[in-house]
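Missing here: one protein chain of the complex. Every other protein chain is in place.
So, chain A:
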Amino acid sequence: MQADELLVLVAKGDQKAFEDLYGLVSGPVFGLVRRVVRDPAQSEEVAQEVLLELWRSAARYDPGRGSALSWVLTLAHRRAVDRVRSARAAGEREMREAQRANGPAFDQVAEEVEAGLEREWVRRCLDRLTTLQRQSVTLAYYDGYTYREVAERLSLPLGTVKTRMRDGLTRLRECLGGAV
């Protein structure tokens, strides 16, 4: 069964459907959260919260508004970003240390696990963006910075960053459009 159908059953309290949904989405959710949060323990915590939230708020999913996986990953991304930001706000330096220490190892593990076509495509399409487009998009999406923080880090005016983000996403769409 597809994630879309499973979510509808989950919204009705079907625990078996949730187990199946877990099988489908836990990998994408955990991987995305870990990419953003970095710290292993915190990533696990956030991923668990996201998965539990799927159970709790499955009734909010509206199939008319997009695919279930998009909905799930949008939720996961928002929670991951919330976590990094509050960690940053709290000045958790050890987390940044952990980020640096663990970064490469993570990517390696992820690479070994799924060297699928999609992964390859995203990398290729990101390579086709201009440097500023790519940096604006990835600093926001993978590192959880706000566009104001991105502008500061890249020493660019706010307007430029907003435009680069939009252009970057649009080009990504053109490049990845057929590769669903």
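The rule is simple: a residue touches a chain if its C-beta (ideal position, glycine included) is under 8 Å from a C-beta of that chain, and two chains touch if they have at least 3 such contacts; residues count from 1.
Here is the rule we use: contacts and distances are computed from a predicted model.
Asker: Write down which listed name, "Regulator of SigK", "Extracellular solute-binding protein", "Peptidase U62" or "Phosphoribosylformylglycinamidine synthase subunit PurQ", is the UniProt protein name of the chain that is not shown.
Answerer: The missing chain's protein name, per its UniProt entry, is "Regulator of SigK".
Asker: For a quick check of understanding: of A:A3, A:L51, A:A87 or A:L156, which residue touches the chain that isn't displayed?
Answerer: Touching the chain that is not displayed is residue A:L51.
Asker: Given the full complex, what residues of chain A touch the hidden partner chain?
Answerer: 11-15, 18-19, 22, 26-32, 34-35, 44-45, 47-49, 51-53, 55-60, 62, 65-66, 69-71, 73-78, 81-82, 106, 109-110, 113-114, 118-123, 137-138, 140-142, 144-148, 150, 159, 161-163, 165-166, 169-170, 172-173, 176
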